[in-house]
Each structure stands twice: as structure tokens, then as C-alpha cells.
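Handing you this structure, nothing more for now.
Yeah, one chain of the complex is gone here, protein chain that is, but the others are all in their spots.
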Amino acid sequence: MTAHLLYGGAGILLFVLGVWSFLVHEALLRKVIALNVMGSGVFHLLIAIAERGSLPPDPVPHALVLTGIVVAVSATALALAMGRRLEDEDDAR
Amino acid sequence: MTVLLLLFDLVLVSTLLVLAIAALTSPEPRRAVMFFIAFGLWLALVWARLGAPDVALAEAAIGAGLGGALMLAAARRAARRQREGKVDRDGEAT
Amino acid sequence: MLDSLALAVTVPLLAALLVTALPGRVQTLGVIGAIATALVSLQVTVQVWQHGSLRSDPGGWGAPLGLALEADGLSAALLAMAALVALAISIYATGYFREGERRLHFWPLWFLLWSALNALLLAADLFNLYVTLELLGLTAVALGALTGQREAVAANLRYLLVGLLGSMTYLLGVVLLYAAYGTLDIALTGAAIRPGPVASAALVLMTGGLALKAAIFPLHFWLPPAHANAPAPVSAVLSALVVKAAFYLILRLWLDVFGTIVTPAAAGLLGLLGAAAVIWGSWRALRAERLKLLAAYSTLAQIGYLCLFFPLLQATPEGPARDDLLAALVLMAISHGFAKAGLFLAAGLVQHSAGHDRIDELGGTAQHLPAATFSIALAGTALIGLPPSGSFIGKWILMTGAIETGQWWWILVILIGTLLAAAYMFRVLSRAFNEAPTPRRFVTQASTEVPALLLALTSAVVLGLGAQLLWRLMGFGVVA
Partner (left out) sequence: MNRPAKLMIGLLLCLFALVLLWVFHAALMQSPGARLADLAMDSLPLSGVKNPVTAVLLSYRAYDTLLELAVLLAALLGIWSLGAATPGFQPAGAALAAMVSWVVPLLILTGGYLLWVGGYAPGGAFQAGALLGSAGVLLRLAGDERAGLPSERAQRRLVVAGIAVFALVGLGTMVAGIGFLTYPPGWSKWLILLIETAATVSIGVTLAAAYAGGKPRSRASDGATP
């Protein structure tokens, strides 16, 4: 119980830290890092709840996290590419 | 024994949080990304400890690895632009 | 044995793959794919019409281990709307992206978006919904930035970041529900859920995350620049379908997952935000200088009207009165979808012909583009809510519901919103008609003007006259 609360709580803290950083920082890269930390928090929460109860751990949340990681990296790639496009245009001016 | 294990968990989790805070608060883009990659790798370690080796592998390769590589390329550009005075420290165009 | 639900998702997906792999024949494949997708989507609607709700289990495992696709009257109605609007937009796009690079980029992303839309409307699993939301979000952003102009890329990058914040918040809610109830299926979660901190937190997180994506006041700041700067066919799909999809999801969750735990205060809050959106969106539309910006602000107001239904639905017990409200909500959403798509397509024609879309300088548009002007007028009829449009019936039932549940204050909001809508539509039309209209030809480029006209006509006339069919599709008794 304590260990689950510890790991799950860490997931929630990561999520909230990410939200905080997303809201207070302007630069694109920092917002992207913030979103990734938020995502990691949610994923970590899933891994933590998968582990409680029986052994072996619940594979369903594990698969959800795998899906989530791929989705997150896709979004990161698109966001950074759009940011680069904006920078290139600023530099050309 | 359980106390020792709990202490071990506590160390794992607090390191994770410290790395996350470092990634989120460092104003220098390259250093922020480096901390983010370290955070991702540490997260993979924690997940391996929680019995999720598949996901740990994916997080290390995709989340920290490729995500980190993408961010590092962006950070290198951001650092160059900061040096050339095109943007201020917050990344806003001057 | 063909599974029409799975086909509605895989056919557009395969079309996307084909136009990606064979860029040489993108236009032909695009038209064929669009017709095929529209047909398989309408097939679902026809089957729901004939047999009631449909459910299928890809993988054959069934909930809770597997995930399911499901179509009921609500999703079938929106699916049909999406099919018709998207088909019209596809035909418009063949004329709009006639040549060049952009055409190669448009079609694959467009079919992926359509696939995501159908998948979202048919999903019966909370995590599957997250994946469809992300697919919808990424494709919408990429399409919105397709003009390549700085404003468009910047606005859509912001849309992307806000959307990701929204979907992560939604996902946290899903995780809390899974932690407490051990299932991801919508119906099973809805049956297991009990009032308590977990359910309330999940309700707030999921609704809040989706409200960001549905641009519910005051989380709407990203929408006007993103929608106003996209290419015309993309603006049409963003306003008519993509925002509506996020709203549909809120409605679906409130009805099927949180049905038993929603309090009057929560529904009232959503209604209040809706009221603010109606007045603020209409007011900004009246003050907008550009036609596409006007259309984007009007979308905020229309989403607001849909939110007004929540407090009334909450206060009305199960029965014919509640069914009427629900059908009226869907009718308004569909009417707005057709009207706004028609308006954006017509605005695109105006912009293309005049080189700009500044409302004050639209003089003589009617002379050059009679079909586009007529489309704007018809779409305006539906946006204001004049008879015989579907939104007239929707607003009428909304006001009746407000009186019957004793919440008369919503009527004031509806009246103010309607007056403002009339004002902003007449402002556009008075500018467009300020020279004597002597059209030489009603239609100049059929492939772009006819779709706009048909969409507007559907919103202004067909939906109003055919509204009873919607009640029948949703399995309700016909309105008195």
C-alpha cells in the first residue's frame, strides 16, 4: 500500500509539475518538455497501478503506456518541426 | 528488510522527481534536454523495478532516446539563436 | 459477414495509405476514396435506422478485455452528418487544391482525419478514445498549417500544444477511473461508477481536458486564429466536425459514464459557460473585420448553445421531454455543422475571387459570385435560427425546455444570441449586396460552388423539414 502510494503519488507530482512548467514558460522547447513530463507522470501512474495486487503485473496498462509513448513522441516530432518552420521564417526575414 | 526496500523505493522516486524538476527549470535549452533524457532513462529503470520491462525498453528507446534526439536538435538550434542574439533567454523573439 | 463499423474506420484509413503511396494519382484516388468512405459511413446510419444500436468487437475478445465499436442513434446521426459534410468538402478540395505540392499533402492527412473522426464517433472504450483524439488532433493541426503562412503555422502550433494539454488531462481522468473500477469500456464503467472523490475528479479532469479541445468558454482562445488562418476546406472541417467531435465526447461521457453522478451544479456551470460563450462569441463575430474570423467566432457561440442543453437535460426526468431535448441538441449540432461548412467554403470562394475576405470591402461580391453569396445567406438563416432551418426547431425546443424546468434565464441568453447573430449575418450580406446584383451566371466553377450551396441548403431547409427522421433514427417518438 505505502509503496503504491509512493509510486502513484510520484506520477501525480510529475503531472502537476509538467502542467506548472507548461503554463509559466513561453519557449516552445520548454513547453514540449513540460508536456512530455506530464505524459510520463500519467504513464508512471498507470505502471504503478498495474503492479498492485497479484503477480505478475497487469499487462493491460503496460500496453496502454507503450501506445501512449509512441503517441507522445509523434506529437513531439510534429510540434518541434512546426517550431523549426517558424524559426526558419524568422531567420529569413 | 521491508524498511530497506521502502528506502530503496524512496531513493528511486526522489531522484526521479529531482531530475524532472531539473529538466523543467533549467533555462539553458541543451542542459534542459540533457536532464530530460536522464529523467527518461531513470524512469525506464523505475519501470523495470515495477515489473514492466517491455515498457521500460520502449521508454528508453523511444521516449528518452528518439524523443531526446529530436529535442536535442531543437535545443542546438535554440542555443545558436540565443548566441546570435535573435531571441532572449525565454525563447521570445527580440 | 461484413462489419460496417470496422469498415467505416478502415476504408478511409486505406484511402489514406493509397494516396500516400501513390502520389501520382492523388486526385482520382481522393475522389474515389471520399465516395467510398461516405458510403460505408452512411451504411452504418442505415443499419442503425433499421436495427437500432450496433456493436462489434474487433479481435473477438469483447469487453472488458478487448475493446468494442458501437453505434447508437446519437453517433449514427453525427456519422451521417460527417459523411455528407466531408464528401462535399472533398469535392470542393478537388477544385481548391487543383495543382501543386499542397494537394499531395492534403489528401493523405484528410483521409486520416476522416478515419479518426469515424473512429471517435464509434469508439466504446475510454483509452481508444484517447488514441482517436490524438489522431484527430495531429491531423487537424497539420491540415490547418497547410497554407504555410506564418500566422497559420503559429496558430496551429498553439492549437497542437493546447490540444495535447487537453488530451493528457483527459487521460489522467481515464487512469483514475481504471484504478478504481478496473475497466475501460464506457458501458461497464458507467454501470460500476459510484459517487465519490474518484468519480468527481475523473469527471472534472475529463470534461476539462475535452473542453479545451471543444473550445468551450473561457478555453476558446486558440480557436479563432487557428480556424481563420487555415485553407478554406480545412476551416470548414475544423469548425463543422473537429470541434463538434470533442463536444460529442463530453456529451457521451456525461450521458453514459457519469450519468448517475452529475449534479445540478455541475450541469449548471456548463450551462453558464455556454451562455457566456453565446454572448461573447456572437459579440466578437459582430466586431470581426474578416469573414473567416466572423465564422470562427460564430462557432464559439454555437458550441455555447449546445452547452445550454446540459442543465435542462439534467433537470428533466427520463421520458419524451428529455428525448426531445436530446434530439434537439443533435439537430442543432448537425444544422450548425452543415451551415458552418457551407459558410467557410463560400468564404473561401470570396477570398479566392476578391483576394481578401475583409467584410467592409466585400462590395459587389454578389455580382461576381451569386452562388457563394446565396450560400452565405442560406447558412446565415441556419446560424440565426430562422425557420425553416433545423436550428429553429432546436432553439424552440431548447426554450420550451427552459420554461418547463423553470430555468427561464437561459431564454434571455438565446434571444440576445439570436439578435446578435442576425446583426452579424446582415452586416455581411448588406456589404455583399451593396451594388445592384446583375449576375451573368449563377455558377462559375461548379466543383467548388455547388458543394457550398448544397451544404448551406441542407442546413437551412432540408434539416428543418426532415427533422422528424432524426427522432426516428435516435429511437424516440416523433415530436408533437
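Each chain carries a letter (A, B and C) given by its place in the written order, and its residues are counted from 1.
By definition in this document, a residue touches a chain if its C-beta (ideal position, glycine included) is under 8 Å from a C-beta of that chain, and two chains touch if they have at least 3 such contacts.
Small disclaimer: the values here were computed from a predicted structure and weren't measured.
A.B. asks: Where does the absent chain touch, in terms of which shown chains it meets?
C.D. replies: A, B, C
A.B. asks: Per the definition of touch given earlier, which of C:P58, C:G95 or C:G475 contacts the omitted chain?
C.D. replies: Looking across C:P58, C:G95 or C:G475, the contact with the absent chain belongs to C:P58.
A.B. asks: Out of C:V44, C:V162 or C:A180, which residue would touch the omitted chain in the full complex?
C.D. replies: Considering all chains, including the one not shown, the answer is C:A180.
A.B. asks: What does the interface between chain A and the hidden chain look like in terms of residue numbers?
C.D. replies: 1, 4-5, 8-9, 12-13, 15-16, 19-20, 23-24, 26, 45, 49-50, 52-54, 56-60, 62-63, 66-67, 69-71, 73-75, 77-78, 81-82, 84-85, 88
A.B. asks: For chain C, which positions touch the chain that isn't shown here?
C.D. replies: 1-3, 6, 9-10, 13-14, 16-17, 20-21, 23-24, 56-61, 64-67, 69, 102, 105, 108-109, 112, 115-116, 119, 125, 127-128, 131-132, 134-135, 138-139, 141-142, 145-146, 148, 153, 176, 179-183, 194, 196-198, 201
A.B. asks: Which residue numbers on chain B touch the omitted chain?
C.D. replies: Residues of chain B in contact with the hidden chain: 53-58, 61-62, 65-66, 69-70, 73.
Definition applied: only the chains that are shown with their structure count from here on.
A.B. asks: Let me check something: if the centre of a chain is the mean of its CA atoms, which chain is farthest from chain C?
C.D. replies: Chain centre farthest from chain C's centre: B.
A.B. asks: Between what two chains do the most C-beta pairs come into contact?
C.D. replies: If you count contacting C-beta pairs, the leading pair is A-B.
A.B. asks: Counting in whole Å, what is the centre-to-centre distance of chain A and chain B, each centre being its mean C-alpha position?
C.D. replies: 11
A.B. asks: Between chain A and chain C, what is the gap in Å from one C-alpha centre to the other?
C.D. replies: One centre to the other, that is 28 Å.
A.B. asks: Send over the residues of chain B in touch with two or more other chains.
C.D. replies: Within chain B, no residue touches at least two other chains.
A.B. asks: Taking each residue of chain C in turn, which ones touch at least two of the other chains?
C.D. replies: Correct list: empty.
A.B. asks: Going by the contact rule set out above, which residues of chain A touch chain B in the complex?
C.D. replies: Against chain B, chain A makes touches at 2-3, 6-7, 10, 13-14, 17-18, 20-21, 25-30, 32-34, 36-37, 40, 43-44, 47-48, 50-51, 55-57, 62, 65-66, 69-70, 72-73, 76-77, 80, 83-84, 87, 90-91.
A.B. asks: Provide the residue numbers of chain C that touch chain A in the complex, in ascending order.
C.D. replies: Against chain A, chain C makes touches at 65, 127, 130-131, 134, 137-138, 141-142, 145, 148, 150, 153-154, 156-157, 160-161, 164-165, 168, 171-172, 175, 178-179, 184.
A.B. asks: Applying the document's contact rule, which stretches of chain A touch chain C when the two form their complex?
C.D. replies: That would be residues 8, 15, 18-19, 22, 28, 31-32, 35, 38-39, 42, 45-46, 49, 60-61, 64, 67-68, 71, 74-75, 78-79, 82-83, 85-86, 89 of chain A.
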